[in-house]
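Before I ask anything, here is the structure I am working with.
Omission of a single protein chain aside, the complex is shown with its protein chains in their original locations.
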Amino acid sequence: MNAEEILTLASSIVSSWDWATETSRPNPKQLDVKVNSLQELVPIVVGLRVKRLGYLSAIVCLDPGPESKEMEVLYHFCPGDAVIALRVRVPRENGALPSLCEVIPGAEVFERELHEMFGVEITGLHTPDRLYLPDDWPANVYPMRKDFDPNVLSAN
Amino acid sequence: MESKREPERFTIAIGPQHPALKEPGSFQFTVDGEIVTKAYVRLGYAHRGIEKAAEQRNWIQDLYLLERICGICSHIHATAYCLAVEQLAHVEASARAQAIRVLVAELERIHSHFLWIGVSAHEAGFDTLFMYSWRDRETVMDLLEGLTGNRVNYSANVLGGVKCDIDGEQRTAILKGMDFLEKRARHYLDVLTNDGMFLQRTRGIAVMSRTQAEVMGAIGPTARASNVARDVRVESPYAAYKQYPVTMALDTRGDLEARFVVRVNELFESFRLIRLILDTLPEGELMVRFPRRVPAGEVVMRVEAPRGELFYFIKSNGSDRPERLKVRTPTICNITSVIKLAVGHQLADVPMILAGIDPCFSCNDRTVQLSHAEDGSSCMMKWEDLRRHGIEHYQGLCK
Amino acid sequence: MIGIWPILALMVFPGGLFILAGGLVYEWADRKLLALLQNRVGPRWFQPLADTVKLLAKEEIIPEKANKLLFIGLPVVALAGGLTAALYVPMAGIKPVYSFPGDLIVTLYLLSLLTLCLGLAGTNTLDRFSMIGATRTLTQVFSYEAPFLLALLIPAATVGSWQIGTIAAYAQSHWLILVQPVGFVVALIGLMGKLEMPPFDAPEAHTEISAGALTEYSGRGLAFFHLARAVELIIGLALVAAIYLGGVSNPLWFLAKTLALLFVMVGIQSLLTRLRIDQTVGLWWRYGAILVLVQWLVLILVNRI
Partner (left out) sequence: MDRKVGLWKETMQGLKTWARVNSPWVLHFNSGSCNGCDIEILATLTPRFDVERFGIKLQASPRQADILLCTGPVTRQARERLLRIYGQMPEPKFVVAIGSCALSGGVFQGCYNVMDGVDHVIPVNAFIPGCPPRPEAIIDGVVKLLSSLSAPTSKTQPQPLEVEKVSV
């Protein structure tokens, strides 16, 4: 399958939820899917998985800064030559995402990282321990957020 | 007397300071006698916070920062970054530059795989093989040093091209080196597949089926040893891989031996590729002009590091530094498989299973850096101080 | 009234100074040969000596949880066992200083003392790595000890004496390696197991369990264990050479034969991968023990005929 076919297939999978999603093609090899409701995330991933498009390459979180109330989380699936990005928005405060571990066990480390670095709760994660940050790291401080203040650490 | 011990006695911590791991990363294995019953991973000993640091530095500085994510695959990190930023800036490096990038990347793969053969032989307690493979690895280290000037952090890439060229003399040296290494690689393949004692430690150990590999998201040679055809160089050719196509080395067995065989077979592919590139190196400029500011946009770049797919996501907001830079390194994907595979195996097999994925914890743990403007300037001051100090020092010497 | 000779024998030759120096030289030869086979230059001739002196001068840290007496005593016992064994072995081509019927058995048990001390020392320190190392050490004892013992008793049975001196004297006219090659191989490999040389170095596998039973030992204790091992190396080599390789009637023969044995052992070391502990046990009981028993059987049959 070349990139074109993969993306067509992917859009057909995604379009079964089309009452809640919009898709765009920023470049010929990429398909961006805006997932508007969190409940749909797991079913879409299952759908991709069933069609063997479910190789999760990375989870990226974008924090626009404290003025914005929301952060954007990108799930990058990279089957073959194509890139499928599921874009989900979560609130900055008390945001939560469903865990993909049931579908993709390898997602666990990405989700733990997401939780540690950005403070996004992952519901259904089995081991929510620290993965990267030191043991004596202060609670509720998320280093990858734009408004992270390193002075918190020196006070510690 | 402490006779009332629980049946499940020991938790053996492997790492962060542990001879099996030259890099920090902490695994905890609960063992019952010699059998592993539970595995747990804790990273973060090498977490420096590079992703955050990258947001604080400009595009050029980031190149040198990212190259130091990992000392084994430094070139491929820089390549991924350069390709991604070039795509954002709509700049294309010349065909010659791309070919040289691929050439250095393949040399790096050779160095990395030889290193890995040695390290895993060492884990298995086969020190003679370790010594021999590292002796031979010095050949490719010499070539890389001759080409770029450094043994580890080559800095061959610059934004818009490469900084080192290949002349006739280097060409002969590389070809000679490849002939020697190919001979040695054949020998190692023979040893790895025929040495009975070594096979006892690799054959049928840590078998990962194709489905398991796919579910756990294994990548790189680890996945290819389980017959998962996943190689970015083939699937989504970048740089000059379109002109120099690669054939994937696959194996169906999925055990440790298969991982050895796949990696050695990849060596042969690299030798072939390097010879081909040297024979048909296109002419052209080494680098093109690159703007200081990069237009706003998002880009995903995937390249094949020696350990598997390396993923870069870069978002630019049009300024002279990136808005967000995300690196997903190959080892992080393969760690899941170690945790799952180790359970049920002997403790003695664990170092081998760990080594089997060729882990690189420095890759995984990247840094977070101060997001303070003042600190940025204080850094500049220090650098300036150092520079001045250096100048004064040498002036003093001249007197 | 004890004469001066026994004390001299114990302190200078063949016990004490001589065997310690000899052990260090043989350890150096072992490391140097291994390095040469691995394409390296290897250590300088005084390396084992420098290591030992340095360890003796180093601070000794005794873990809080460990029994102090045992922690300090075990290395001494291990070394003492080795030194005592030296008295019964034809060292450097000279007849054993002491000899009595049955000294072969005593010597073999004295040689096992080191391993037992290692095991006890490992369990005494209560460190996780030491514990696993000790478990492995003791597991290994049970695997190689019996075949090794049987392999050395075959010549004894052939000669009809349990005295090393008598066997060695008989061996000078009969190269037992030719008659009982299997026994020889098992004895040699058993010696490697005893010395925890690769491929039987699972008890101190650096990549898995740090330094095994000795993880917590730093100064003097470690030096004593090192010395004990060096002493055991030279005694073991002397024993196998005396029994199987046509005796050691003069110093030159002694040197040549033990070095030849050492060379074979180093070759095996450099060629093989470390065995897992279960593989070690399997190897000894499945092949080692059976081979030795076959050798016994052959011996018995031959004697009948």
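A, B and C are the chain letters, set down in written order, and residue numbers restart from 1 in every chain.
FYI, a residue touches a chain if its C-beta (ideal position, glycine included) is under 8 Å from a C-beta of that chain, and two chains touch if they have at least 3 such contacts.
These numbers were taken from a predicted model, which means no experiment stands behind them.
J.: The complex has one chain that is not drawn here; which of the drawn chains does it touch?
T.: Answer for the hidden chain's contacts among shown chains: A, B, C.
J.: Just to verify: which one of C:99, C:172, C:218 or C:249 makes contact with the chain not shown?
T.: Only one listed residue reaches the unshown chain, and that is C:218.
J.: Using the document's definition of touch, tell me which of B:58, B:153 or B:193 contacts the absent chain.
T.: For the chain that is not drawn, the touching residue is B:153.
J.: Tell me which of B:36, B:72, B:166 or B:256 is the one touching the absent chain.
T.: In the full complex, the listed residue that touches the missing chain is B:72.
J.: What residue numbers in chain A mark contact with the hidden partner chain?
T.: 133-137, 143, 150, 153
J.: Suppose we count only contacts with the excluded chain; which residues of chain C make the list?
T.: Those residues of chain C that touch the unshown chain are 31, 35, 38-44, 46-47, 49-54, 57-61, 129, 206, 210-211, 214-219, 222.
J.: Please identify, in ascending order, the residues of chain B that touch the omitted chain?
T.: Answer for chain B: residues 16-19, 22-24, 44-50, 52-53, 64-65, 68-72, 74, 115, 118-119, 130-132, 134-135, 137-138, 150-153, 360, 362, 365, 367-370, 375-376, 378-379, 382 touch the chain left out.
FYI, only the chains that are shown with their structure count from here on.
J.: Assign the assembly's chain-to-chain touch graph to one of these shapes: line, ring, star, complete, other.
T.: Shape = line; chains linked end to end, path left open.
J.: If you average the Cα atoms of chain A and of chain C to get two centres, how far apart are those centres in Å?
T.: One centre to the other, that is 61 Å.
J.: State, to the nearest whole Å, the distance from the C-alpha centre of chain B to the C-alpha centre of chain C.
T.: The computed centroid separation for chain B versus chain C comes out at 44 Å.
J.: Let me have the rounded angstrom distance from the C-alpha centre of chain A over to the C-alpha centre of chain B, please.
T.: 25
J.: Where in chain B do residues touch at least two different other chains?
T.: Within chain B, no residue touches at least two other chains.
J.: Return the residues of chain A touching two or more other chains; collapse runs of consecutive numbers into ranges.
T.: In chain A, no residue touches at least two other chains, as defined above.
J.: Which residues of chain C touch chain B once you look at their complex with the stated criterion?
T.: That would be residues 37-40, 128-129, 131-132, 198-199, 201-202, 205-210, 270-279 of chain C.
J.: Which chain A residues qualify as touching chain B in the complex?
T.: Those residues of chain A that touch chain B are 3, 26, 29-30, 55-58, 60, 62-63, 74, 76, 78, 80-81, 83, 85, 104-110, 117, 127, 129-134, 143-144, 146, 148-151.
J.: Where on chain B does chain A make contact in their complex?
T.: 40-44, 47, 49, 51-52, 214-218, 230, 235-236, 298, 300, 302, 309, 311, 313, 315, 323-324, 326, 328, 332-333, 335-336, 340, 365, 368, 370-372, 375
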